[in-house]
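First the structure, then my questions, so here it is.
All protein chains but one are shown in place.
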Amino acid sequence: MVIVMASRKREDIDYVVKKVEALGYKAHLIEGVERTVIAAVGDERGKSRLQSLEALEHVERVFPILKSYKLAGRESHTEDTVVDAGPCSIGGKQFVVMAGPCSVESREQILETAHAVKEAGATILRGGAYKPRTSPYSFQGLKEEGLKFLKEASEATGLPFITEVMAPEQVPLVSQYADILQIGARNMQNYGLLMAAGKSNRPVFLKRGMMSTINEWLMSAEYVMAEGNASVIMCERGIRTFETETRNTLDISAVPVIKKLSHLPIVIDPSHGTGVWTYVAPMAKAAVVAGADGLMIEVHPRPAEAFSDGAQSLKPERFAELMKEIRELVELSGRTLKADTGAAIGAGTK
Amino acid sequence: MVIVMASRKREDIDYVVKKVEALGYKAHLIEGVERTVIAAVGDERGKSRLQSLEALEHVERVFPILKSYKLAGRESHTEDTVVDAGPCSIGGKQFVVMAGPCSVESREQILETAHAVKEAGATILRGGAYKPRTSPYSFQGLKEEGLKFLKEASEATGLPFITEVMAPEQVPLVSQYADILQIGARNMQNYGLLMAAGKSNRPVFLKRGMMSTINEWLMSAEYVMAEGNASVIMCERGIRTFETETRNTLDISAVPVIKKLSHLPIVIDPSHGTGVWTYVAPMAKAAVVAGADGLMIEVHPRPAEAFSDGAQSLKPERFAELMKEIRELVELSGRTLKADTGAAIGAGTK
Amino acid sequence: MVIVMASRKREDIDYVVKKVEALGYKAHLIEGVERTVIAAVGDERGKSRLQSLEALEHVERVFPILKSYKLAGRESHTEDTVVDAGPCSIGGKQFVVMAGPCSVESREQILETAHAVKEAGATILRGGAYKPRTSPYSFQGLKEEGLKFLKEASEATGLPFITEVMAPEQVPLVSQYADILQIGARNMQNYGLLMAAGKSNRPVFLKRGMMSTINEWLMSAEYVMAEGNASVIMCERGIRTFETETRNTLDISAVPVIKKLSHLPIVIDPSHGTGVWTYVAPMAKAAVVAGADGLMIEVHPRPAEAFSDGAQSLKPERFAELMKEIRELVELSGRTLKADTGAAIGAGTK
Partner (left out) sequence: MVIVMASRKREDIDYVVKKVEALGYKAHLIEGVERTVIAAVGDERGKSRLQSLEALEHVERVFPILKSYKLAGRESHTEDTVVDAGPCSIGGKQFVVMAGPCSVESREQILETAHAVKEAGATILRGGAYKPRTSPYSFQGLKEEGLKFLKEASEATGLPFITEVMAPEQVPLVSQYADILQIGARNMQNYGLLMAAGKSNRPVFLKRGMMSTINEWLMSAEYVMAEGNASVIMCERGIRTFETETRNTLDISAVPVIKKLSHLPIVIDPSHGTGVWTYVAPMAKAAVVAGADGLMIEVHPRPAEAFSDGAQSLKPERFAELMKEIRELVELSGRTLKADTGAAIGAGTK
């Protein structure tokens, strides 16, 4: 932690030095041309109390030197994490494609979509049974019935499936069905949910909050990991900006940033990232070559009749075209769309 | 809902008109100079399915005409809502000041602070027992013990108290102690929590998410109200922008906007809004004259030793000065800091 | 400047230390628990070359300690700057109100408005003769003819006037007519224009860019001051955020921030800040008590017929009501709306 003093008076400096030492740090003084700086040496993590020194009258600013995450950080774990989910592994040589409808609307709809995306080459099925909706009057999902339909579609196609979990008490139930637990953008800092997912035996797919810095996002991964669950997959799905031509601004640079700061895999969701189906394909392709470990893409047999997110959903035939274009790029990047053969369905976190 | 067509071909227009009618709306065609527009007449609320028409190839854009909230809106309820919390009422003639530490750190600390803020003229005590923290390694609050200390401080001073509830399962316990339930900015779209609070018999203090639009914020109030709890208090606490001199950008214009769109009371939190104690007083004063119904202010006896948010906390003596300045402005606005006398402690939602 | 090393190897550290010293700084080494930090002591201002050290492979981050502005900073000039403009002075005991139409549309319109705002108590007339418009097809202003009408209205009412200057070559001409030169938000980093205004003998009214941090804004003031013109007035007019209920988000906290960091006066423009006339009055009042030195408010005799910005313009009678409300708050703050008497019209920069 570096403390920039507003005062250069000996007594003001001594006062802060004493405070720093009282918190268990060593204080180093550096007298600059116009400012005196105090470097507080010691493990500053989780020590927001040091930050409280900004309340002192003669302190101008306090800024941290260390990253605040540990388990999620590249430093403590230099090798890439590979998360297993049934026959798939995320973060290794395989490039995964998670596809399916925003919401599970009926047994027929999810079965039809599952077969279509499987046919086109998707490796994981997605679909929402519990739906976080801005309006209390909107369709809220089929809930456990939706989980059952997803399970059936998963078994029928051999695709493991991912679905959203919205509250801590849903974790045990959803874990019985799903191969991967998704935590949505609005819940990225729902700490009770993060801890519950951290106690489950399923991989956790952590969407970036639309208002969240990459640092905060990694801190949320840290919450899951601190409970003992190391299988975390990061998912960038667009951040909120002033631009309105797209629903969100898809921050593809999050891919190299996460790869640098962390060992966790990262997946890109261009459907939510853009909100417009015509923009999904170019952004999906961009994500592949930027180094993402996978994609999450909304596919619906009849987007204009979708209960939610129709405008950003691809029809199965368009999704199939996209898969063709992606295949080349995946191979050019030295990766493969193929899952390891012979593995049984059912999530296996490492 | 207004649908702007990308095509002017009769068959494309007919196709969309048919889709609109199939969803139960009447379609009105307007042929403009360069565009054809279809107005879909009918109650569009909660009907995101109409929005899915954007997925159609010949549709350029779909935009809603009606506000998506009903119970929270000024139209369905033209008179201002006044929320009762013990001896206080929020949204009426009384201007409330909620003050206290970010976290309850010990019995002594909360008692000392409660007496100090009461002395200075605060009308409601605040303090966190359950603390949402970015880091899993930071102080997470004293939990139920903290609630007990708050209750004791509340009884000792006669001030009702407000405290944060972070998960649906905490609602019954916290409701036993607290006069007002606070839902934090990070949980503004934690729908399970909103519904649980909506089922409680306590007023709900709903902080605006740091990257939430006013429309989304009112939709979250709608979630609480749709469960039968009409006692919602909105709280603006700063939104996230690119500016870094302040922790957030306090959007004081949310006061007149909420007053226009909704009948719910609105309170300003200049402590989180600025993150810097020296900026708290000017922004608190600004909030009063902009028409806010109250303030929430962090006060700590020794900010530099606070477990959290020290940099934005006022010392009791500064808070007392601020109260003096505010008093004049409150009176000038035709309001009063005084609570109605004779009322018992304990929340009474209307 | 503080340099956080990514490597702890002696040779990597030595290499960076040598680079730091080659740029003329003294290097201080601080060995932390997990990081080595190099403090570069010396005057770092204007030395972006030191920032280029971030390009070195073993450097994690470089961050500056000193503020990058000097002349605009509070440290080099502890007393508040008071800018004179004809009979008015901005930044002292007088609270100024600049009022008038967005655009000068005709001789009659500006004369009518000038008399109306004078009557209501405004102290400075505003009006645009050169108009920066998003569309090349929109009304671009009456140009020099507009300046003549403004001058006539100014002489008829005794109010000095402010008007926008959009290009360096307009500065001499506009300076012949206007008492204060306004630099618009879109031109805040038009450095040629800043330097031209810095060479003029008129006070410069510098609007904050809608995308600009307070630090960048002060750096733009520094550009004007570095040319010898110390009479700079800062104007906050709203920043761009994701919120759409208001045209911009008016950052009233810029008032105490500028007061802390700088000695320059600051004026608030709630018309552009909100974009909606019904929100102008509450935000204007908030600005007064937050400590602003003045207001800039758009007034138009017939807003619905305005060539530009009609939606945010007040009618003269509403402006008169606002002036009444403001007067009380100004006096409560120990200031006055009155200009010093006896002073002649015509700007006098100090």
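The chains carry the letters A, B and C, assigned in the order they are written, with residues numbered from 1 in each.
The rule we apply is simple: contacts are C-beta pairs under 8 Å (C-beta built on N, C-alpha and C of every residue); 3 or more make two chains touch, one makes a residue touch a chain.
Treat the numbers as computed from the prediction; the structure is a model and nothing was measured.
The chain that is not drawn here is touched, among residues C:Leu29, C:Leu111, C:Leu173 or C:Met211, by C:Met211.
Checked against the full complex, the one of C:Phe161, C:Phe205 or C:Tyr223 touching the unshown chain is C:Tyr223.
Counting over the whole complex, chain C has residues 19, 45-46, 48-49, 51-56, 68, 132-139, 166-169, 186-187, 189-192, 195, 209-211, 216, 219, 222-223, 226, 240, 276-277, 303-313 touching the chain that is not drawn. By the touch definition given at the top, chain B reaches the unshown chain through residues 2, 4, 28, 30-35, 37, 39, 41-43, 63, 65-66, 75, 211, 240-242, 244. The set of chain A residues touching the chain not shown comprises 211, 213-215, 239, 241-246, 249-253, 255-257, 260-261, 273-274, 278-279, 282-283, 285-291, 328-329, 332.
Keep this in mind: only the chains that are shown with their structure count from here on.
Set against the C-alpha centre of chain A, every other chain centre is closer than that of C.
Comparing each chain's Cα centroid with the centroid of every protein Cα atom identifies chain B as the most central. Rotation angle relating chain B to chain C: 180°, from a CA superposition, given to the nearest 5. Each of the following residues of chain A touches two or more other chains: 240.
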